[in-house]
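Note that one protein chain of the assembly has been removed; the remaining protein chains are unaltered in position.
Entry: chain A
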Amino acid sequence: MNWEIIIKWLPRLLEGAVLTLELLAIAVIAGLILALPMGIARASRNLYIRALPYGYIFFFRGTPLLVQLFLIYYGLAQFEAVRKSALWPYLRDPYWCAAITMTLHTAAYIAEILRGAIQAVPAGEVEAARSLGMSRAQSLVHIILPRAARIGLPAYSNEVILMLKASALASTITLLDLTGMARTIIARTYMPVEIFFAAGMIYLVITFVLVGVFRLIEKWLRVDATYNSR
């Protein structure tokens, strides 16, 4: 193992890690916002409302992220209308394409997590809220969602870690994220083992930090209390 090479290129790798974290942050935050209405609709008792987001979730969970990325980055250019639209400056930029695809992809998974969490809220608590005279919307905002957030948080933190690893795919559309940067450096130095090892260790460190952060959030939201009170 050639440590000098690793130390020499570490600053560039960390530069890539910043881009990775940027993409990750956009995807999991925008994805959560997009997933909220879908998850609520999926947990609806009305068949038509429930079926609406199903197709979206089925498509995004059933196909590889790489296909979705290529569909948006390379595929959209096939249409004249897209190339003439006001959004074209964004849709030809690999950065925004990666951010959009990752957001759409993770939203499908988060919606399913939300659905599971909403359905796991004890029926008695929802009934209690309704019997106190809360409207459906009020009980959703004040009782069901805060409760579902705590139930779904561990699954959401898993999804964030999965998206961190999925963000490596951004390197396939020329972005210099951590993996992309590693590939560029290897093309120059021809030291695949050392550089990929270093990149892998950076991913590991990010994973550990994220796991720690979510553990703190769980403590702060008192996620454990929701389980003890049953």
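By our rule, a residue touches a chain if its C-beta (ideal position, glycine included) is under 8 Å from a C-beta of that chain, and two chains touch if they have at least 3 such contacts; residues count from 1.
As a convention for this text, contacts and distances are computed from a predicted model.
J.: Out of "Energy-coupling factor transport system substrate-specific component", "NADH-quinone oxidoreductase", "sulfate adenylyltransferase" or "ABC transporter permease", flag the one the UniProt entry gives for the chain missing from this complex.
T.: The record names the chain that does not appear here as "ABC transporter permease".
J.: Please identify which residue in A:Ile5, A:Leu52 or A:Leu71 touches the non-displayed chain.
T.: Within the whole complex, the residue contacting the unshown chain is A:Leu71.
J.: Out of A:Thr63, A:Ser135 or A:Thr174, which residue would touch the omitted chain in the full complex?
T.: Selected residue, touching the omitted chain: A:Thr63.
J.: In the complete complex, which positions of chain A touch the hidden chain?
T.: On the chain A side, contact with the omitted chain comes from 58-59, 62-68, 70-71, 74-79, 164-169, 171-172, 179, 182-183, 186, 192-193, 196-197, 199-200, 203-204, 207-208.
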